[in-house]
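Every protein chain of the complex appears in place save one, which is left out.
Lettered A and B in written order, each chain numbered from 1.
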Amino acid sequence: MTKIVTENLHLHYGENHALRGINLNILTNKITALIGPSGCGKSTYLKTLNRMNDNVPNVKISGQVLLDSEDIYGGTVDVTKLRKKVGMVFQSPNPFPMSIYDNAAYGLRIHGVKKRLLIDEIVERSLRGAAIWDEVKDRLKTPALALSGGQQQRLCIARTLAVSPEVILMDEPTSALDPISTMKIEELMSELTKQYTVVIVTHNMQQAARISDYTAFFLLGEMIEYDETNRIFAAPKNPRTENYITGRFG
Amino acid sequence: MTARNAFDAELDALNLELVKMGGMIEEAIENSVAAFKNQDNALAQLVADGDAKVDDMEKRIETRCLSLIIRQQPVAKDLRLISAALKVITDMERIGDNAEDIARLSMAITGEHIFDVVKHIPQMSECALKMVHDAVTAFVNHDLTLAKTIIDTDDVVDNLFCDVKAEISEVLKRGMDIHNNTVDFLMIAKYLERIADHAVNICEWAEFSQTGKHKDKQIL
Partner (left out) sequence: MNRAMSGITGKRKRPADALLYLVIGLFTAAVFAMTMYFAGYIFVKGCAGITFALLTTAPNPIIRTIGILPAIINTAYIILLTLVFAVPIGVGGAVYINEYANKRKLIRVIEFTTETLSGIPSIIFGVFGYVFFCVFLNLKVSLIAGALTLTIMVLPTIIRTAQEALKAVPLSYREGAAGLGASKWYMIRTILLPNASSGIITAVILSVGRIVGESAALLLVAGGSAMYLPKGSFFEQIKNSGSTLAVELYRYAYSRGENEVGFAIAALLLIIVIGLNLSVKLIGKRLKGGAK
């Protein structure tokens, strides 16, 4: 089943043609990895999926991004609601300088949830969902910034889960973490696909190979090849994909 | 441009060792058939003893491949090449074993020859030898055309084996007055046929390492 359909998506930053006609389908409850060298447009593409590029000066977007067949760039779309459906986890862990509890509850409060008991319940559920509950349940009121990097990132995932998104975008979520923390997050991701559709940008090709079901290779603003991850890493069709993943350039 | 000179050098070294191992088994086949033809027990013994070296070589290449997998975590073409190499050396080792078997059989054979009757064994051995040589060449040179040719050649060897079989049953039928090694001749022919089969296997892996398809089926 297809969750997000991208059709002929172009994006310009001023003179810079950053995305050149991307056509890509993101499948429901699968992990799709976006790989490619720096500046290839993979992060830019990721950000178009929840309109995080909107505030960039001089940005111009054409083409379509359909979430459940609804154009997210349509005139009547409420960006707040879109981002509730399509959550995002960033490159370096960025919990807010408040308590663990308030971090997890932040999104709920944005969307107007006020009942204390309900918030308590959802906070616990999302912290469990992000596999961090056992580590923090006794210190929910302590500052989130006192957590380790890996815990912070899982808290950020919990924060995203709290608003019950359907799609989770991850922009190099483990690039600032040590191998053990990375492993925990990767473990978590495969758990997440039971409920969520995950799109992850990663510089680590082994990571893409380990965790994703589908992989798309980006180069110079174009989507070069998209296929099952096994296929991409065993026998890519495009020689540019082959050259990139075997380290022959980049 | 590329940041993988060390990796490429290692892949070259792997290829070189495959060529070397190919040379070893070719020599073993050649010598075993020669020993059989000429009733040269000393040469046969040499082949039998030499098989240990082939086995060592297999282990060495295996280690090399595994360490490449650990350290380079190869993908795509590299992954296919290294995993195919792991399969190919098994076939090559079996070819070595078959050559040894031929050598040992030839030592047991006494008395006069029946080459006059079983004419096709020399031809078979030549054909199998060429197939092995070409198969290894095709693998290390990524030569798909050559690999295809060899796969087709297998029929020739199979037909030759049938000829040999017919000849031997003719011998047995006629109850010709020969020694009791007739069955061994059939065994030798069978080993040569096996060698040709292994050569075909090597070619199939050569194809996989280039296209990702093994016997026309996409493995991944």
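Definition applied: a residue touches a chain if its C-beta (ideal position, glycine included) is under 8 Å from a C-beta of that chain, and two chains touch if they have at least 3 such contacts.
Bear in mind the structure is a predicted one, so any value in this text is a computation, not a measurement.
Q: Write out, one label after another, the shown chains that touch the chain missing from the document.
A: Within the full complex, the chain left out of view touches A.
Q: Which of these, A:41, A:87, A:150 or A:173, touches the one chain of the complex that we don't see?
A: Spelled out, the listed residue whose C-beta touches the missing chain is A:87.
Q: Of the residues listed, A:163, A:188 or A:209, which one is in contact with the missing chain?
A: Checking each option in A:163, A:188 or A:209, the one touching the absent chain turns out to be A:163.
Q: Going by the touch rule given at the top, which residues of subunit A touch the chain that is not shown?
A: These residues of subunit A touch the chain that is not shown: 50, 52, 55, 57, 79-84, 87-90, 92, 94-98, 106-107, 109-111, 143, 145-146, 156, 159-160, 163.
Basically, only the chains that are shown with their structure count from here on.
Q: So the centre of each chain is just the mean of its C-alpha atoms; given that, what is the distance between subunit A and subunit B in Å?
A: It comes to 52 Å between the two C-alpha centres.
Q: Help me check something: in the complex, which residues belonging to subunit A touch subunit B?
A: Touching subunit B from subunit A are residues 205-206, 209, 230-231, 233-236, 241-242, 245-249.
Q: Inside the complex, what are the residues of subunit B that reach subunit A?
A: So the residues of subunit B in touch with subunit A come to 1-4, 7, 73-80, 211-212, 218-220.
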